[in-house]
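Every protein chain except one is present and positioned as in the full complex.
Chains here go by letter, A and B, matching the order in which they are written, and residues are numbered from 1 within each.
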Amino acid sequence: MAAINWFKFSSPHSFYPLAGRMMPWFLAASLLLSIVGLYVAFFVAPTDFQQGESYRIIFIHVPAAWMSMFIYLVMAGWAGAGLVFNTRLSGMMARALAPTGAMFTFLALWTGALWGKPTWGTWWVWDARLTSELILLFLYIGFLSLTAAIEDERRADRAGAVLALVGVVNIPIIYFSVVWWNTLHQGASVSLKSAPKMATTMLIGMLLMALAFWMYSIAAALLRVRSIIREREPRAAAEV
Amino acid sequence: MLAAQSLQCVRGGRHLFENLSFAVPGGTLLRITGANGAGKTSLLRILCGLLLPSGGEVLWRDAPIRQQREDYWRELRYIGHLAGVKDEFTAEENLVFAAALSGIDIKSAAAHAALDQLGMGKFAHLPVRMLSQGQRRRVALARLALPDSNAALWVLDEPLAALDTDATDCVLSLIDARLAAGAVVVMTSHQPFSVAAALHSISIPV
Partner (left out) sequence: MSIWASIVQRDLRIAWRRRSDALSSLFFFVIVVSLFPLGVAPEPSTLRLMASGVLWVAALLATLLSLGRLFAADHLDGTLEQMLLAAEPLWLVVTSKVFAHWLTSGLPLVLLSPLMGLQFGLEGDEIAVLSGALLLGTPVLSLIGSIGAALTVGLRAGSVLLALLVLPLYIPVLVFGAAASGAFASGLTVTPHFSILGALLLASMALAPLATALALRISLE
């Protein structure tokens, strides 16, 4: 196998044009997948016999929740790589991903509330998963505010990286504590655990939407990393 | 003994210097000159290992300082533009603590003697809060007068600024003595000075 020098693309200079070339494809894929996914969600998937039509919000809610957690992991991965290899691009990628991750977390919470109202008659339940999602939003907000508060870009990247890694170590502990807390107060809240059995078309719709969100996240991160490079290293961006 | 290999420093998007290399043997004074904002303090902080260079390497006894860490710092004494003394403590307490951080155990009598050398003996038991800026500076510099056989590298950021003639002479004689003992001294200074030992000078271009 021909050895590809991956580190070549770790320099903003060579990544900038690459990101520019890839971005439209991911955006197009995301649009296409959303159209198909939403079609499946609204016209193909059967009506739920318990919840009626309102359940269809899970086609947004569940993939958004998946993405919110996954993006944090990817962010922490970039952050760790940045600290170990001291590459500039890693910090930029982590910071480019964070707003998208926060957006999906917010979307998951918002759609969760919208789903909760018709289903359980309340906008918010202190369910383990919803609570963890809320805490995840706090972690994203912490990352975004810390990196925004530091003027020196290198310090911002590296401090953000430490925070993201600390967060990633804590997420399982926080999740565990919240689940445990929730089972302790089971009587007081409604559990989301008894999810209805899923039809295959529902699953397909959800997976399509998840893929669409994936493509969107990549496109958004690439777009954002390009503007970060333009801002910080005008030279790298201009020579293309 | 101390060497820099093609150091590069980028701060806040500004390229301060690149391709800066030098090597100085023991017993040499390295004077760093350059205009304001040229990156003198950044270079000193890179030599201390406080600031990671954007490129290049600092070598101490032929090994990168990144790998030596505490072993390197045990031999390094850095006096930056912040005095590094606590307001709540007396001058003497400050010296004893500063020595402890460098891994040397001194008695308060030794601290008192060091303060005496810089003309601060009679203020040794006053909280530093009550001293003037110039006097605080002397308390910081009194670290150089401590009995400290480990110190093989002094990095001093403008040690002569805001000192009167007596104190300047005292600091210069301390530097001379340390150089004679085979140490390397790196310093910046706006005012002219002379030492007995070999002087090596590098200038950071703007």
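Note that contacts are C-beta pairs under 8 Å (C-beta built on N, C-alpha and C of every residue); 3 or more make two chains touch, one makes a residue touch a chain.
Note that the structure is a prediction, hence the values are computed from the model and not measured.
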Shown chains touched by the chain that is not drawn here: A, B
Residue in contact with the excluded chain [from A:Trp25, A:Phe85, A:Trp123 or A:Phe138]: A:Phe138
Among A:Leu33, A:Val178 or A:Ala236, the residue in touch with the chain that has been omitted: A:Val178
Selected from B:Leu50, B:Ala63, B:Met130 or B:Ala162 as touching the chain missing from the view: B:Leu50
Sole contact to the chain not displayed, among B:Leu16, B:Ala83 or B:Ala111: B:Ala83
Contact set of chain A toward the excluded chain (per top definition): 83, 135, 138-139, 141-142, 145-146, 149-150, 152, 154-155, 158-159, 162-163, 165-167, 169-170, 173-174, 176-178, 180-181, 184
Contact footprint on chain B, counting only the chain that is left out: 45, 48-52, 69-70, 73-74, 76, 78, 80, 82-89, 93, 97-98, 100-103, 105
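In the analysis below, only the chains that are shown with their structure count from here on.
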Separation of mean Cα positions, chain B and chain A [Å, integer]: 48
Residue ranges of chain B in contact with chain A within the complex: 11-13, 52
Contact set on chain A toward chain B in their complex: 86, 151-153, 232-233
